[in-house]
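A single protein chain has been removed from this complex, and every other one stays in its place.
Chains here go by letter, A, B and C, matching the order in which they are written, and residues are numbered from 1 within each.
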Amino acid sequence: MMVLDVTFWSFLALLGVIVPLLQLGGRGRFVRALSIFLLLVGILAGLAVAGVCFWKNVPVTLRLPSVAAFPLSLAVDRLSAFFLFLICSVSLPVCIFSTSYVTHHYAAEKARWMWALLSLFILSMAVVVTASTGLAFLVGWELMTIVSAGLILIEGDSEERIHDVYIYLLMMHAGAAAVVAAFFLYWPYAHGLEFDALRSASMSLPAGLRGAIFLLAFVGFSTKAGIIPFHLWLPRAHPIAPSPVSALMSGVMLKTAIYGLVRFGFDFLHGGPRWSGYLVLAAGAVSGLLGVLYAIAEHDLKRLLAYHSVENIGIIYLGLGSSLLFLANGAPMWANLALIAALLHTLNHALFKSLLFLGAGAIAHSTHTLDLEKLGGLLGRMPITGAAFLVGCCSIVGLPMFNGFISEWLTFRSFLYGSNLTNTEAQVVLPLMIGILALIGGLAAACFIKVYGVAFLGRPRSTEAEHAAEAPLNMRLGMVVLALACILLGLFPLTVLSPLASLAQLLVPGSTAPEEIYFISRVIPWVALTLLGALVVMQAVRRRQRVAAIWACGLPGLTSRMQYTSTAFSKPIRSVFVSVYKPDRTVNRLPTGQSYFANSISYRSQRTTSFEKFLYRPFVDAIVAAARQVGRLQTGNIQVYLLYIFLTLVSLLVCLRFLR
Amino acid sequence: MTMALGAVQVLILILGAPLARGIIARIKAWFQRRQGASIWRPYAELGKLFQKEDLVPPTSSLIFILAPRVMFAAALAVAAFVPVLQPFALFGSVGDFVLMVYLLALGRFFLALGALDGGGAFGGMGASRDALISTLAEAPLLLALAAVSISARSASITGIVGGTLRQNFFEISAVHILAFAALGMVALAESGRMPVDNPTTHLELTMIHEAMTLEYSGPSLALLEWAGAVKLNIMLALLISLFGPWGMAGSLSPAALGIALGAYLLKMLVLMSVLAVIESSMAKLRMYRVPDFLGVAAALSVLAVFFTMIAKR
Amino acid sequence: MVLIWPLFIPLLGAALLLLCRDRRVADAVALAVCGVEILAIGNAVWQVHRWGSIEGRYLRADGLTSFFLVNIAFISALSLVYATGYLRHVGEGRFSSARWFYALVYLFLFTMVGVCLSANLGLLWIMMEATTLASAFLVGFYNTEGAVEAGWKYIVVCTVGIAFALFGTIVFYLAAVKGGLSHASALNWTTLLAAASQKQFDPNLVRLAFVFILVGYGTKVGFVPMHSWLPDAHAEAPTPVSAMLSAILLNCAMYALIRYEILASRAIGTEFAHTLLLFFGTFSIVVAGLLILVQRNLKRMLAYSSVEHMGIIAIGVGLGGPLGLLGALLHTFNHSTAKALLFFGAGNVRHNFGTLRMDRVRGMARSNPRTAGVLIVGGLAIVGLPPFSLFVSEFAILSEAFTQSRYLIGGVFLLVLSLVFGGFLYHLLRMICGASQETQPKPHFARAEFAVMVVAGVCLLYFGVHIPAAFSVLLREAMTVLQ
Partner (left out) sequence: MEFVGIAAGKVVSTSAVFLILTIVGLAVARRISTCVLLFSMQSVIITAQVAATAYLENSREAWVVAGLVFTFKVLGIPYAFFWLVERLKSPRDVKASTTPAQSVFVVVVMVFISYAAVRSYVFGIRVPEDALAAAVALILTGAFLMVSRKKALMQMLGLLVLENGIFLAALTTTFGMPLVIEMGVLFDVVVGLLLMGIFTFRIRDTFEHLDVSRLRRLRG
């Protein structure tokens, strides 16, 4: 297939070389406009390659010149094609959105860097998912981190931001180290890092090594995915990025970690060790629950969305975990189902999370704030944005007719099959996960009622929100495309589900396409028809309306301050789950001493996550303390230095004497 | 013919819902040694409301009008899942319990949005409290249904009903008892009844569901009220069909259908009496005791799931 | 004869430069001599390539020599071009004038080329000691408190270390003599190698000798705990000299060590020498990685990074194997390029901000975008991120570690890389980003300086993506010597 090869090459060349060079080196508006156009063309090319490979199952392989002794090559097999499709299909609307976002937000110089890095960022993610040698994978993996950090720093570089970026980079690097180790553990058996070699070497690995590889891959990819307790960077890095970048980071970059885990867990290791399923399930359950609980307590929109990414990755992990568990218990059919659920949720989350982040970008564009307490009543002022955002909310909550539901439903069904296993633990654990997933879903619903209700409905809570105007055309276009995708995928899931089923059959040998995917595809249109029919009928018999002020309990009128705030809304849930949050509350009364006649009372509730306090802080402190101790050895006294040399020599000689 | 009967079942659930409300109110009045209003009064109220015009707050948006309608449409769709007279429902065989629960959630989601769109303080208050309750109710609801579904080896509602039907009443397992208890508790919470919520109060400290509908009027309010009644009716019908389906029409003969209708009405009456007893004898729980109440339901449902494993040995 | 020229030209250049009283003339002469020296080295490398190796009584060259010679030529050319711009800021003192600077630099260069070309282990030692002597004044060039202190420590610590290497050389000589070699040829590398392959040496003596050599030349390489002179000297020396110290001198010391490693491995098997190298390499990277975290001075941090990278190279050599050696050699070159680039950047920071204290430098991206760019590229390269070349070499060394199932070393290596990444990024991010200080320093950048940095940066990037054929040949020939 020469055509596909050429298309893929042009995708790589456009995104990796031409667009950045044109942006950074070119002069004049025309060149810049041209490069943005070329970027979109490049993404379309990638989309075409991915689409053909995914639906028609035609693999594409590109061999690049090797570096030193290490071969480099890219290959698009069906799994890669799925993820490439995901990347491109999200990048396209995000780039459309960016065309107006970048012009409005950045001066010319920054805009150039923004576009160049954006293009490289998309490319690096594409490289990660299409790499077919370890080296290519790691190159893409590290590039992805650096470039995204650069994109965050373009937005601004105050001290706190730098600190957040630093934590991001550090954790990503540590995670990458784990991934590197996971790859390298193969080396004695595979004699190289080509994926084919790894695949065939996996058969001959000793059990301990299998476990170690799986564990390292799990830790490494979970760090990228933001699984609790490796999530520390996520709520720091995602909110401070420019909105289109947040959309890409949350919507797409996290998915590369899922890709990695699937690649290792299914493609290479064929399920990993026996405990792998429990590990992934537990990680997913903890991340899902804590992620959504942390999200509810937030009132910064982008931080909230970032925590929801933790939650949704948790849901994906639940699917993956149950698939691994089925695989370990010799039930490939259901493993297939769970894997499909996880992969579909990956795609769904990419679509709706980037939609929501773009929505947040549009809000920030119009109101210059992302603090929920200062928003309100935006739906009337930004109808298209509001409608698209509502679609995003419905999807992430998993309401029927939207795409999030399909994947959550498949996950539920796969849990239900757990009861058919012969392994007692799995038999209990899997069905109980239904409860966890239901709780996550319920909390997510509560959270997005809060988000949408407080931001878009009711009265505006600040003058900025009151004077908000609809976002520019391209921004709206980007959001609408994503919203339509969410709805279409929610109504007609089979278009994606049937190739996904074939993909899952490749990854889980010995399975067939599960009947559930046909089942849900059949029932959803009917349900939708019922709902829409009822709505249409009710709309048709609608009586007249009259606008009237609501009753204000006898007061002169209601003000926006009387509405429930975001904090107030989440209070019941926060007080029920108080043990999770462990807030540090301080109440200051002035003047002090008179507890009943205070002039002013200030209340602060601060939350440092327990993980930061009890897990990371001691670790970092220990390293720094060790470094200072070592630094003390460098006393500055030359006599001590000489003593070191003599002592080294003497101890070596002593060793020599005794080891002989 | 089966399809037509399915449509009839939906109509029974939808149109009979106000009646069920009326009957419960009447039984409660009887317990409280009052005369009580006519059992048809809810119809009259709905009719009255439908005559009126919709009052819309000046700051609200499209969502405010949309919410009650989505709520009702969702209730309608859910009604098509529940078998009443025969072990069959329109969506009962193709739709499973997860879809059903999520359709209920769809209605709730929009109701809460509509409440927040009012722009007053009470809507937010109600939505916030309702969010807590429905969040906590969702897990036991799904777990209890899952337990039943596991023991019936089917996920669709009609499949579960069929599974229960094949069983003898006296062989009913621990799973069913536990799941029934859990589902009963959740049904109380879901439909906003005592001891979780008091449907008759308008005291700002205590109201939950009522706070959400406070700014609504006219047809919108009517739809909300109706939808609420349908939800209660569905819950009761669901309890009946899942745990006591015996008597349902095996064939489409008039006699069988007659028996089925009679049995349904009887069982309904029993459940409504129980509900009335509970509502008359219990005080509403404090807001922050509700999680404990639902926690018990969750524990029961977890046990139910656990017992499915034991039952299988 | 071919090998005389690379040695002779710097010496001649040093003498010539002492005559140039005018700075501009000195610049021109220095560059011209540098050009001629590159030609001479190029010629030598070409001849080695043609004939395999060139043997002489005192001088010899083989593939390994060529590789290190190319390294020397490349870095010294960069440093000298940089120095022409750099020296404009240096006040003229009695011995701190441009001509003295260049003269000493060429003397330094002479000794380092000498190290690489020595055929005789005794001569190797002499040249090694001479590198210390030639560079001591360069370290103390500024004659400030810090410079004098650093210079004193440098000369004393290194001389003591080298003295042990002399003892090691003598013990080796003893082993050779006892092994039946004549007094005249018992220090000749080629003869020794042949004899070592015949297992003529007393293993005990070889071990004893290697321990002394390791401590001695290890002091010069900067293995922990003998590294103490290194941060002081690197931090206080003028920037081009820092670059040469870090990017050439340490490599030359490593070269000497590698020569002995080859001998010892031939004579008594690889295990002994490799274990020692692995131990010192691992110990060095751990300690240096920790120390990088708590540095405040930019050049000191870079110096500790050199310790770390020397440790990495030692690990590569200590692991042996095709990938380990490939990685070690590549890393020698890559580290030199990256470290030179970073030191040049540090020199600019000092000029523009008047300090090397990293906590006092802020917002370079705005005030000095070019310096910021240099530090970003160099910093990302030195912590081993792709697509820069150090990633490839570290990748190779790691591959070898895991191939040999040395999980402990591989694990420690990976951990230290993360540690160093943390240390570097912490400071670089703060220096580059953020609001710049109120007193805007004048962005200064001579064209020559910038060109040098661009060359180094491009080189780092290019070698990370592709290794040119000529360089591959060079690498292959160097590896044949090692294996």
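Brief remarks on what is shown
By our rule, a contact is a pair of C-beta atoms (placed from the backbone, for glycine too) under 8 Å apart; a residue touches a chain by one contact, two chains touch by 3 or more.
As the structure is a computational prediction, the values presented were derived from the model and not from experiment.
The shown chains contacted by the absent chain are A, C, with contact judged over the whole complex. Between the chain not shown and the residues C:5, C:86, C:102 or C:125, the one that touches is C:125.
Contact with the chain not shown here comes from a single listed residue; of C:39, C:90, C:166 or C:479, that residue is C:166.
Screening C:6, C:63, C:85 or C:151 against the full complex identifies C:151 as the residue touching the chain left out.
Although one chain is not displayed, subunit C still touches it through residues 58, 120, 122-123, 125-126, 129-130, 132-133, 136-137, 140, 143-146, 148-153, 155-156, 159-160, 163, 166-167, 170-171, 173-174, 177-178, 183-184, 187, 202, 204-205, 208, 231-232, 235-236, 294-296, 300. Not every partner is drawn; the one left out touches subunit A at residues 631-632, 634-639, 642-643, 646, 653, 657.
Assume only the chains that are shown with their structure count from here on.
Between subunit B and subunit C, the least number of touch steps comes to 2.
Placing every chain at the mean of its C-alpha atoms, the farthest one from subunit B is found to be C.
Between the CA-based centres of subunit B and subunit C the separation comes to 79 Å, rounded to the whole angstrom.
A separation of 36 Å divides the Cα centre of subunit A from that of subunit B. Averaged Cα coordinates give subunit A a centre that lies 43 Å from the centre of subunit C. In the complex of the two chains, the subunit C residues touching subunit A come out as 152-153, 156-157, 160-161, 164, 204, 207-208, 211-212, 214-215, 219, 225-226, 228-229, 231, 276, 287, 290-291, 293-294, 322-323, 326, 330, 363, 365, 380, 385-387, 391-393, 395-396, 398-399, 401-405, 407, 410-411, 414-415, 417-419, 421-422, 425-426, 429-430, 433-435, 464-467.
Of all residues in subunit B, those touching subunit A in their complex are 50, 52-65, 69-70, 72-74, 76-77, 80, 91, 94-96, 98-99, 101-103, 105-106, 108-109, 112-113, 115-121, 123-125, 127-129, 131-132, 134-143, 146-147, 149-150, 155, 215, 218-219, 223, 287-288, 291, 298, 301-302, 305-306, 308-309, 312.
Within the complex formed with subunit C, the residues of subunit A that make contact are 65, 67-70, 135, 138-139, 142-143, 146, 153, 157-159, 161-162, 165-166, 169-170, 173-174, 177, 180-181, 184-185, 187-188, 191, 193, 623-624, 626-628, 630-631, 633-634, 638, 641-642, 644-645, 647-649, 652-653, 656, 660.
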